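Structure incoming, see below.
Here the complex is missing a single protein chain, while all its other protein chains stay put.
The chains carry the letters A and B, assigned in the order they are written, with residues numbered from 1 in each.
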Amino acid sequence: MRVLMRGNEAIAEAAIRAGCKCYFCYPITPQGELVEYMARHLPQQGGVFLQAESEVAAINMVYGASAAGVRTMTSSSSPGISLKMEGISYLAGSRLPAVIVNVMRGGPGLGNIAPAQGDYFQATKGGGHGDYRLIVLAPSTVQEAAELVMLAFDLSDHYRVPAMILADGMLGQMMEPVELPEPVDEGTILEKPWALTGAEGREPRVVLSFDLDPQGLKEMNLTLQRTYREIEAHEVRWEEVDTADAEILLVAYGTMGRIAKTVVRLARAEGIRAGLLRPISLWPFPYEPIRALAERIPVVLTVELSAGQMWEDVRLAVEGRAATPFYGELGGVVPTPKEILSEVKKHAR
Amino acid sequence: METGVIFAGFGGQGILLAGKVLARAGMDQGLEVTWLPSYGPEMRGGTANCTVILADEPVGSPIVDAPRALVALNGPSLDRFEPKVAPGGAVVVNSSLVPRPVRRKDVREIPVPVNDIARELGEPRTINMVALGAAVRALGILPLQAVIQAMVEELGERGRKRLVEVNREALARGYAEAGRFLA
Partner (left out) sequence: MLADAKIPEGYVRVFRRPDSMSDAPYTYCPGCHHGVIGRLVAEAIDELGIRGRTVGIAPVGCAVFLYRFYRCDFVQAAHGRACAVATGLKRANPDLIVFSYQGDGDLAAIGTAETVHAANRGENITVIFVNNQIYGMTGGEMAPTTLPGQRTVTTPEGRDVRATGYPLKISEMLAQLDGPAYITRQAVYDVRHVQMARRAILQAFRNQLEGKGFSMVEVVAACPTNLKVSPVDGNKWVTEQALRYFPLGDLKVRDR
């Protein structure tokens, strides 16, 4: 049955259905409905909802709950995510699974509460200190947001890598019909042989993100890197729209991804053969699919709500095979399909 | 086919709920819908608004360049959104509060004294449903009954069942009022 839900609410409900047992948060706009939904519904399902004293505390509570072996999540928006970066680095270093939701808003600094995509670098290149990655999934519809939250918990458990849902204020605030995923069968959630459950009848376990011996820390890092290579090999996700005969390829994710779909339709109505590649996993990034398309499509136009952060990855993928113009909006301004269409016209032959 | 509707007014006039009821009715009728509240830079100016899209295919952009209908419950909303309405589109104006007529000649003006009607109904909070009823008539996409049903469900979920009857009347009154201006 389809229900009409806000993105923020669908993310929260999907987390509960994914078996999230502990959710820690600090209020911030534009993800307030996510916090409120969890406060109302998670305790009813036997889970823990706790409003922490800060984003820093919230992510460290996630760290503790994850170490205890339960599925756990926190959510915030850009400035709050910056505060969480310390804890996220520790999660990555300690190989603790967790899901972090970033409903992005305008930045830098306090910025504003409008939708933006200025946290792409922070999300996909590590964000905190040290050599680590997050699995980053970018939904473009409320339906996809719910599905990717379920996936994020599974991937995070499987690889022991924290996963981030990178949404934005528009997706968080808007309502769409959503077919909610079935709740997971808790019996199918991965065993966690590293979890801290008390050392009764077994050797004590430790969860650490450090090793003062450089050789030891190198080994820890190599384990992370091997995991990242495996994720790159198996978890790249993207969507293509009308790419078969395209003469210009748009690359856009999240909210811009869905707006770009409208642009493709408008362009084709005017005889311009536009296509779209929408990355769903921002890390691992779909370098190969974009490279393959750039072999035959002469123009690859990146469209973002930023000054061109994903654009760098698109250019790394294209590597000179096609022209790589960029169109972006800043500060929370969201371009209309018509504005982007005129940009498409500028670059199409 | 995509139909965009903008609901705009003061905060507290029930604009967001009116939009949600329309979106919900559309969903129940098997359409693809989006509902986007006033948000971000659009929050400046003291008005609340939301954009609803009804479509027969998945909706791309939830932002509407040229709405097929505008519901303006106050003057600033009319000033701001009138220029955006698609040619041939409908503008439901709250004539109880808006002192001027619609300026454009290429849109259909539907003046409805929603505050006066709501007062007559004995429940001032029904202004949003009076206006929605008029918009439903102007759009001609959804049967009034589907919108009433969505309203009943929505109020039921909010624990406002006792307001169902008066809101049913409000939707019907708005719907009938709009009929006077539509061929």
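As a convention for this text, a residue touches a chain if its C-beta (ideal position, glycine included) is under 8 Å from a C-beta of that chain, and two chains touch if they have at least 3 such contacts.
All figures in this text were calculated on a predicted structure; none of them were measured in a lab.
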Omitted chain - touching chains that are shown: A
Chain not shown: contacting residue from A:L196, A:L217, A:V236 or A:L330: A:L196
Options A:S209, A:T227 or A:T336, residue touching the unrepresented chain: A:S209
Identified contact with the non-displayed chain, of A:S54, A:Q225 or A:S342: A:S54
Hidden-chain contact residue, picked from the options A:N8, A:Q31 or A:T72: A:T72
Touch residues of subunit A, complete complex, unshown partner: 21-22, 24, 48, 50, 52-54, 56-58, 60-70, 72, 86-87, 90, 94, 196-201, 204-210
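Basically, only the chains that are shown with their structure count from here on.
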For subunit A paired with subunit B, centre-to-centre distance based on mean C-alpha positions, whole Å: 34
Complex contacts: residues of subunit B adjacent to subunit A: 20, 23-24, 27, 32-37, 39-41, 58-63, 65
Subunit B-facing residues of subunit A, complex: 2, 4, 30, 106, 112-115, 141, 169-170, 173-177, 258-263, 265, 331-334, 336-338
